[in-house]
Structures are given as structure tokens and as C-alpha cells.
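Of the protein chains in this complex, one is absent; all others appear in place.
Note that the chains take the letters A and B in the order they are written out, and that residue 1 is the start of every chain.
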Amino acid sequence: MQWETVIGLEVHVQLATRSKIFSGASTAFGAEPNTQACAVDLGLPGVLPVLNEAAVAMAVKFGLAIHAEIPEVSVFDRKNYFYPDLPKGYQTSQMYQPIVGAGIVEITLEDGTTKPIRVHHAHLEEDAGKSLHEDFHGMTGVDLNRAGTPLLEIVSEPDMRSAKEAAAYLKAIHSIVTYLGISDGNMAEGSMRCDVNVSVRPQGQEAFGTRAEIKNVNSFRFVERAIAFEVERQIELLEDGGKVVQETRLFDPERDETRSMRTKEEANDYRYFPCPDLLPVVLDQAYIDHLRDNLPELPAEKRARFENELGLSAYDASVLSATREMADYFDEVKDVCGDAKQAANWVQGELSGALNREGLSIKDSPVSARQLGELLVRVIDDTINGKAAKQVFQALWNGQGASADDIIEAQGLKQVTDSGAIEAMIDQVIADSPAQVAQYRDAEPDKRGKMIGYFVGQVMKASRGTANPQQVNALLKEKLDA
Amino acid sequence: MALEHADVQRAAHLARLGLTDNEAARYVDDLGRILEMVDLLQGLDTEGVAPLAHPLDVTQRLRADEVTESDQRARFQRCAPAVENGLYLVPRVVE
């Protein structure tokens, strides 16, 4: 039988606020345990929450970026359950009236086609703390620094049909939140976490199959692997005449499998009800308009501009708009040098190659966008040739000079275009290579094209790479064919 | 709506309240009578009435995103039953 995979994602994005969603404690990552858990985060008797404006603004910006409806009123509810990393015994979340309504995220597949994925809603909630399972005399240690960090939970419709689509969706969300600057998107530090709902159904069947929810899928790669495993598991189960159970499963990246998290506990009953300590959040149109007016250019818009206004290929446009850092870098290089295609080639070629070799991200590039742009100016105005340009780039990368011009000057890389100087070098090469000259002149005219390479190489060597290769070529031909 | 023994046991488990069978039996009786009193509500027609969560028609005020709290771990953990290396200790949680 042919099976179709159906996938929906719940993406939890930690918002990049300075303080927590309901308290004035810091959200900085990596502090000593419980040093950033204030009275409110600890749920001490008598404490109360007050909502962080920045968290609201970030959620609304996300909503606007996915063209979602922003309801006038949203409400916080309590989700009640006991767990050591949940200090109050409830998580403050939004069950019935979320801050962001239905929207659309467009994903780009590997073949360059796009597909819209519907977002059901996105809501604000507080993060939990962390349980540390190292051995404290058989006890678990609880660190509540993370408790109260604002999360935006983005819930998709079950619109994805393959692991690749799910990964593309996750990348699109990552790209939107980092473009908006509402999250650092650092999956390794847990700034973006993902629960995946997976089911399969016979091709052509309308009704969804029973789904499993996979928790703890915290990298782009794991999303694909977890789904691949889970789909195979479900198909095998069904083809053997079994049934998929609706359950929560945990992805284990080390064994590359998902396994049931079902404990002896009965199904949870979270007893959601409106949080009486928080009032309805009412957003007026002026506030929403102000946020809309100040939205940065988003990935889809950037891609379109790169393609349509700058004339880049669809592939280049999509690569260069993938992250905000990449796009901003490219934009600056292009603005400095004035040539989008040169900028695109260099950012994707020389720069990306060097970054990949050293495992650096573009924001840590030793060569700034301005430096690269200035280098390209010298390529475009023929001050240096392509070979020298690569040398200059390497020197900039190694910190051997503050600007391309300094390095060109210091290393004498300026292209020689003075035909007198080039002629002198050619004459010297011809005089030094009588055998090769004789061979050349004896050859049939159609073989000579290849043979001239030797002389070009010698002249370039003599000029230490600075002679203009086109000029060298033309003058050599003239002299040898004479 | 009648209350069963199982309802009380279920609520006690959800609320993480340990109850002996005797206590549970007593609460079935107490809670049953309270719910009987509460059931008076069912006789009132509330069709179309919006639920009221807060007595005042006011909306949420927003706080500026500023870090106002400093590390007070030592003070806060003085009232904690079990801590080590700054962590609160609980019996081993099995994932």
C-alpha cells in the first residue's frame, strides 16, 4: 500500500526579552543555578505576575510576519499539573484566546518550489525550569533559572507531508524569528524546541490516522530523523495489522529512534481556567499598526527583492536570504561595491567557503561586509585581477591589513596595465625561451591557442601576478605571430 | 450531578493529596452535599450571559522589559527543605 505522511509541528520559541514574561528576573543563559529565579519565578506564597510588554510586542510581530489575525483581546489561562520544574503547580499559558490567530508560513523546498503551511495560532506562555538528573544521592536537582522565560508556541495545521517539508517549515520559522530579532534561534541552547505530531494514512484517504506526538526534537536534523523513524515505525505497525496508539514519544538522537513516554499515570487533565491574577490583554489598532510599520524586511520579501530587483537567480536569492545575518551581509557588500552579482558570487563562494572551513557563522566573519565590498570595488575597476583579489581576501581574513587598498598597496598587487611594461616582460620571456618559441611558430595555427598558455604563465609569474591577463594574452599573440 | 468515590480519588490524585480510604469516604459525603448545594445553579437560565472572570472591567497593564531583580538565592533557599549546590532537591524524577 502507498502511505501518506501527515505532520504538524508545535514550535516553542524562547523570546529574546531581557527579563522574564511575568517578572523582572534576567533571562540570560548559563547563570549559576537558581540565581536568576526571583520570588515570582519561584512561586513564593503571595507573589503575582505582571506581563512583560516586550513579550507581547514580539508575539504580535511574529503574527504580523505570518499575516495572521491579531485578536483585540487575548487571555492567559492556567494549565495545572505537578512537576518539580513547574514551581507554581501550573503553567501560565493561553488556551482559549491566544495572542496570534491563524496565519501562513511559506516554505521553500529543495527544488525551489514553495508551499504554504497554515499556522493554527501562536500563544504566549512561560517556560519551565530544568531538572538535572546527575546523581545527588539518588535525588534530582531543580534549577529554576529558566522558569518564566517567555515562550511563543507556534502551532501548525497538519499540512506537512514529508520530513523534508517539516524541516523546511522549521527553518522558515527559524528564519522569521531571527529576522524579526524576537529570538536568537539557538537550538543548541534550547531557544527553539519542537514537538512533532506524526501520523500516516493510506494514499487517497481523507481521514487522518492516529498520531503520535514526538517530544524533544531540538535540531533541524533531528526533525527529519525523528519523523523518518516514526513514519517507518507506524507503517510497519499498520502493515502488520497493528494499531498506532495516540501517545507521547521521546526522540533519542543517540539511538536514532522514538520511544513511548507513557508512564503508569492516567491521561493528564490540565484543568485549564482563566488566570485570575492576569487581566485580559487588549491591543489597540494603533499599537498593532506601529509594530507593523516597524517590521524589518522578512525572508520572503528579501528573496523576492534579490530575485526581481537585483536579478539574482532563484537559487542565489534563496541562499542569500536564508538568515538575516547572511542577507544583511550580502546587502552591505552589494551596497559598497555596487554590483549584486559580484557580491553574490563572493559571499557564496570565497566567503562561505572560508567560513565553512573554520566552522564560523557569518556574524563572526573576520572579513567585514564593508571590507569585502571595498575589495570588490577594486576588482570591478580593474585595479587588481581575480587572482590578486583572492590573495587580498586571504590577507583580510588573516588580519594582515585593515582594508583591501592597504593590502594591495603593501603587497604591490596593483594590476599592471601599462603596455610598455608588459611588452618589456614579454620580450624578456621570448628571449629566455627560444625552444618554446620555435615550437610555437612551427605549430599549426589551431594548436597555437593551447601553447600560448605557457608564455602567459611565464609573464604572469614575472609580474608576480599583477599583469592584466587579457592584455598579456593579446600582446603575446601579436609578438609571437609576427 | 452525583459524586462517586472514584471522582474523589481522581481529584485527590490530580491535586496530589494523599487520602486514606476512610478520609476519601468522608469527602465523598461532604463533597456530595456541597455539590448538591452548588447544583442550584443548574436551575438558572444563563443562556447568552458572558462569563465574568474579574469583577472590574479593566485590562492588563504591561511592564517595561527591564531586569529589576538581583540574585537572592541564598535568602530564598533559607526556607527550602532540601538544597545542594544551589539546586532544589527532589526524589529522582524518572523520564
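FYI, a residue touches a chain if its C-beta (ideal position, glycine included) is under 8 Å from a C-beta of that chain, and two chains touch if they have at least 3 such contacts.
Rule of thumb we're sticking to: contacts and distances are computed from a predicted model.
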item	value
Record-based protein name (UniProt) of the chain missing from this complex, from "Glutamyl-tRNA(Gln) amidotransferase subunit A", "histidine kinase", "ABC transporter permease" or "Cation/H(+) antiporter"	"Glutamyl-tRNA(Gln) amidotransferase subunit A"
Interface with the undisplayed chain - residues on chain A	39, 42-51, 78, 80, 82, 84, 87-90, 142, 269, 271-273, 276-279
Interface with the undisplayed chain - residues on chain B	1, 3, 7-8, 10-12, 14-19, 27, 30-31, 33-35, 37-42, 44, 46, 49-56, 58, 60-61, 63, 72, 75-76, 78-82, 88, 90-93
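What we mean here is this: only the chains that are shown with their structure count from here on.
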item	value
Chain A and chain B, separation of their C-alpha mean positions in angstrom	41
Chain A partner contacts - residues on chain B that touch it in the complex	13-14, 16, 53-54, 58-69, 71-73, 76-77, 82, 84-95
Chain A residues touching chain B - in the complex, by the definition given at the top	17-19, 23-26, 32-39, 42, 44, 50-56, 75, 80, 82, 84, 131-133, 136, 138-144, 250, 261, 263, 266, 269, 271, 274, 276, 278-282
